[in-house]
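One protein chain omitted, others in place.
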Amino acid sequence: MPVLWLLTLLLALALVGYVLARRRALASAGGNTRNLHSLPSYYGSNAALFVLVPSLLVLALWLVLQPILIGASVRGDIPPEIVSDGSSFGLVMSDVRRLADGLDAAVGQGAMSAEEARATEVNFDDVRAVLGSVGVALGSAVDTNVLRLAQSYRAISATFDMVRTVIVLGLAIAGFLYAYSRTNADFRARNTVERAILAILIVAASIAILTTVGIVLSLIFNTIEFFQLYPASEFFFSTVWSPSFGGGSELGMLPLLWGTLYISLVALLVAVPIGLLSAIYLSEYAGPAVRAFAKPLLELLAGIPTIVYGLFALLTVGPFLVSFFGQDGHLGVNWMGGGTAVMTAGLVMGIMLIPFVSSLSDDIINAVPQSMRDGSFGLGATRSETIKQVVLPAALPGIVGAILLAASRAIGETMIVVLGAGAAARLSLNPFEAMTTVTAKIVSQLTGDSDFASPEALVAFSLGMTLFVITLGLNVFALYIVRKYREQYE
Amino acid sequence: MTGKKSSLLELDARTKKRNAAEKRFQYFGIGAVTVGLLFLIVLLTTIVSNGTRAFTQTFVTFELVLDTAEIEAAEASFVKTSKYRDIITAQLAAKVEELGFETELTSADDLKQIFSSGAAGTLREYVLANPESIGTTEVFKFRTSSRVDGYSKGRVTRESLARDKNLAPAALDLVDQMQEAGLVDRSFNWTFITGSDASESRPEQAGIGVSMIGSFFMMLVVLVFALPIGVAASIYLEEFAPKNRLTDIIEVNISNLAAVPSIVFGILGLAVFIQFAHLPQSAPLVGGLVLTLMTLPTIIISTRASLKSVPPSIREAALGVGASKMQTVFHHVLPLAMPGILTGTIIGLAQALGETAPLLLIGMVGFIASNYPEGVASGFLDPNSAMPAQIFEWAKRADPAYYERAWGGIIVLLGFLMTMNMIAILMRRRFERRW
Partner (left out) sequence: MYDDNHLAERTVTQNDIKISANKVNVHYGESHAIKDVDVAIEDKTVTAFIGPSGCGKSTFLRCINRMNDTIDICRVTGDIRIDNEDIYDRKVDPVQLRAKVGMVFQKPNPFPKSIYDNIAYGPRIHGLARSKADMDEIVEKSLRRGAIWDEVKDRLHAPGTGLSGGQQQRLCIARAVATEPEVLLMDEPCSALDPIATSQVEELIDELRKNYSLVIVTHSMQQAARVSQKTAFFHLGTLVEYGDTGQIFTNPTDERTESYITGRIG
């Protein structure tokens, strides 16, 4: 039974359970709700929860485990000879899976009968043609072994699906019977329901943890796999990045890291002075009218998606910079070969970060107590002296935290560098040269046609790991500083 | 030095200097704000000036005789569309001669450069859909090729065509004359808003419609998952969680997740949803799930803020009349915090709508948006793209006509974002409660 049908059936069962349990509770109280421990709807909800929660949990677990179990059982049947010729278990398995899915699709669309799909004696060219007709393209001719495996894969899947349906429905009915039998006037239905709701709330709260665990695990496993194919020392310390999908790639991270840091530095050099000074001006000098006008406008910059900034870098800022620093430019220097460069991406990223820096510093400057300013004014200091010598030093830890958060943003930014920075990995000091970054390479290594088992694709996970560790470190440190700073003035 | 005898009415030299420094500092501040606003203005004017052109398209309008024999011959041939193209160009050539336009272009081969290569397909579709029209004369409005369109918009000039083999500069003279005769004109381009992505050589046919649908289905997924999970998590953390190590870890974790680069969520989606769980690649469902995980921290943070702003006295009042803690939260606190929660959710959705990088990793790249989904399930599960990914795809195609579309796509995207933010602002104004 397909999952969607199963879900519908479960929901219907839950509804029935709700109505029946509610009715039984009312009946047991002689129709007088005052004799019930809880409101009647709680008895209904209790039954519905007993129907849904265990069955859905098992179903979810089943859906996750089934492909793994089937994979393991089919994997045992893979004859070693088809793996030996330069291919891997993973590749054979994905062939098997694709073929099995193709057979399913063919049966589903009526291009093949169920018997034909199961039959062991088939013409392999036929299989390929039939599958092609239903939109499943197979790369090469179908291998006998693979077809056998795909057929056994389908058979095991069918059995699993059958068992799944029986178990899930059985659980739902058992849950209902249990809840129904307990339903009487003295049963504390509200407490049970509320405990269940609390459990649901806890599960929701732990999704944040699960996300982090998921990120860490998916990065770690693939990184380990990468380091089995490619030496870690080369990845971390080599200064050459030149992936070639035919093999023999050099995948040194250093040029990418350098590009990332260089672009982030340029971005911060743009964003920090402008962001900080505008925050100071808007919070300490500007009248309410100017503030009400300029602040939301500046914050508009923060709401613009990064793809817009990327396009702005590629099509506007890049050519603009070339017209000054490029060949035949207004300045007569030939520093810039093309529109994509560290400067282009850095400048645009800086613009993007202005509102980020300014709103964070605004919060931080406002947290400096007014009494501090009064003290300084009372001594005859001007506003700028007060700001420079009292407010800013007092706010310094917070501002450093804000800058670190901005730096982490800059390091993790993707679209601007993909479009504005260029594709060449280079270790150079010239800001008008094209360079590339960790994020840009993650995109290019994972959006190509390479298969996920090659070092050229897996390197993206190690790059992701590097990126995650750096930004996480910056964030944890920055949030720690900012929190400490706030506590000081609370 | 402010000596004892100095008068307040005279500024001493030092005060003058200090006041000058004060003014200087203030000018720095004004300068910074101005530069920031200037960037905004430049950005917006660039978008508007480059993008609005994507919303119009140059068309050639003329009467076409749908000759039965010609159409039958075309249908019988192997490359049908090329025969249809010949029908169009031959009749246009006749028209050119009839109106007495002076042109070096005479052969049908030269004339076909004026049309979009999709024009023949348009004609064939029409004929197949309306068989009764065969043998009659109908007025047709064909898309011009992107070069002719660009010429009419000022993007393409005779100089820029000098080394362009897609359109002969001489064709522009003909286009000028056709324009005067009313055969060529520019009108609103609905296809851009409703259409699908086109091949690299046919920018004039490309539209953002299909990826808009992709974005829509993703936003549905985000709304359905992120709102309930986010609200449930916030309620637990704000109202029920005991103060212990575990909840501390959850809190630190959430604030850190909010700052994790979006591309890392793309890696997560690729590894967990596609490699591990074998969900379909490029599906809006997967994209929506990735964006859900990405927006959850934002929604949790804003929801907790609005729960926190409900004063404790409300909780005490409800508990005082004998409501359980759960009833207190769901009957009193949550409804009061709802406007704030929805505002935060809309802002989170807007953030998700503009996100590109994670979508690229799970295969929702722009060129996939070439087919309309057939239904709701197919909307969630069939490969599709999203508006920002479509814009990225166009930006990569290194063709000014596609750049124009990319800017136009940005206008559409920003239109959606602005609407969402306006709704959020209005809701905040309308329902904001000060305790």
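Read from first to last, the chains carry the letters A and B; within each, the first residue is number 1.
Everything that follows uses one rule, which is that a contact is a pair of C-beta atoms (placed from the backbone, for glycine too) under 8 Å apart; a residue touches a chain by one contact, two chains touch by 3 or more.
None of these values were measured; they are calculated from a predicted model.
In the complete complex, the residue from A:Leu99, A:Val193, A:Val390 or A:Ala407 that touches the missing chain is A:Val390. From the options A:Ala174, A:Met372 or A:Ala453, the residue with contact to the unseen chain in the full assembly is A:Met372. Among the residues B:Leu11, B:Val79, B:Val224 or B:Ala277, only B:Leu11 touches the chain that is left out of the figure. Along chain B, the points of touch with the absent chain fall at residues 1-2, 4, 7-12, 14-15, 18-19.
The omitted chain makes contact with chain A at the following residues, 287-288, 369, 371-382, 385, 389-390, 393-394.
Convention: only the chains that are shown with their structure count from here on.
Chain centres here are Cα averages; for chain A and chain B they lie 20 Å apart.
By the touch criterion stated above, chain A contacts chain B in their complex at residues 64, 67, 97, 190, 194, 197-198, 200-209, 211-212, 214-215, 217-219, 221-222, 273-278, 280-282, 284-286, 294, 297-298, 300-301, 303-308, 310-312, 314-316, 351, 354-355, 358, 382-385, 387-388, 405, 408-409, 411-415, 418-419, 439, 442-443, 446-447, 452, 460-461, 464, 467-468, 471-472, 475-476, 479.
Across the interface of their complex, chain A is touched by residues 18-19, 21-22, 24-26, 28-33, 35-37, 39-40, 42-43, 46-47, 50, 228-230, 232-233, 235-237, 240-241, 249-250, 252-257, 259-268, 270-272, 275-278, 293, 296-297, 300, 324-326, 350, 353-357, 360-361, 363, 365, 388, 391-392, 395-396, 403, 406-407, 410, 413-414, 417, 421 of chain B.
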